[in-house]
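A single protein chain has been removed from this complex, and every other one stays in its place.
On to chain A.
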Amino acid sequence: MVPLWWFVLLGVVLFVIGAAGVLVRRNILIVLMSLELLLNSVNINFIAFGRYYADFRGQIFAIFVIAITAAEVAVALGILVALVRNKSTLKVDDVTVMKG
């Protein structure tokens, strides 16, 4: 059987890669995709700990995380479409004011 720390290690590696995407890339689409990667690495940890300690709450929290992620992506992409329509830019650095 696979030891628990392998899963934790996979979660760590994916989390660092996702954080790198959020911090280093300047394209808003890539930043959003990296956010998805971050939330998925958290899900791996939830389910791994839930499995190894025989607790369903890990899976239940993973379900909640997935639902919240879906809501977040829908709103974020709506904002992105409105932003591109108004300012026609995709760079994070160009979006520094809240005022339209």
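Rule of thumb we're sticking to: a residue touches a chain if its C-beta (ideal position, glycine included) is under 8 Å from a C-beta of that chain, and two chains touch if they have at least 3 such contacts; residues count from 1.
Going forward, contacts and distances are computed from a predicted model.
Participant: According to its UniProt entry, is the unseen chain "ATP-binding cassette domain-containing protein", "NADH-quinone oxidoreductase subunit J", "Putative sugar ABC transporter permease protein" or "Urease accessory protein UreF"?
Facilitator: Per the UniProt record, the undisplayed chain of the complex is "NADH-quinone oxidoreductase subunit J".
Participant: Spell out, residue by residue, where the missing chain touches chain A.
Facilitator: 1-10, 12-21, 23-27, 29-30, 32-34, 36-37, 40, 43-44, 47-48, 50-54, 56-57, 59-60, 62-64, 66-75, 77-82, 84-85, 88, 90-91
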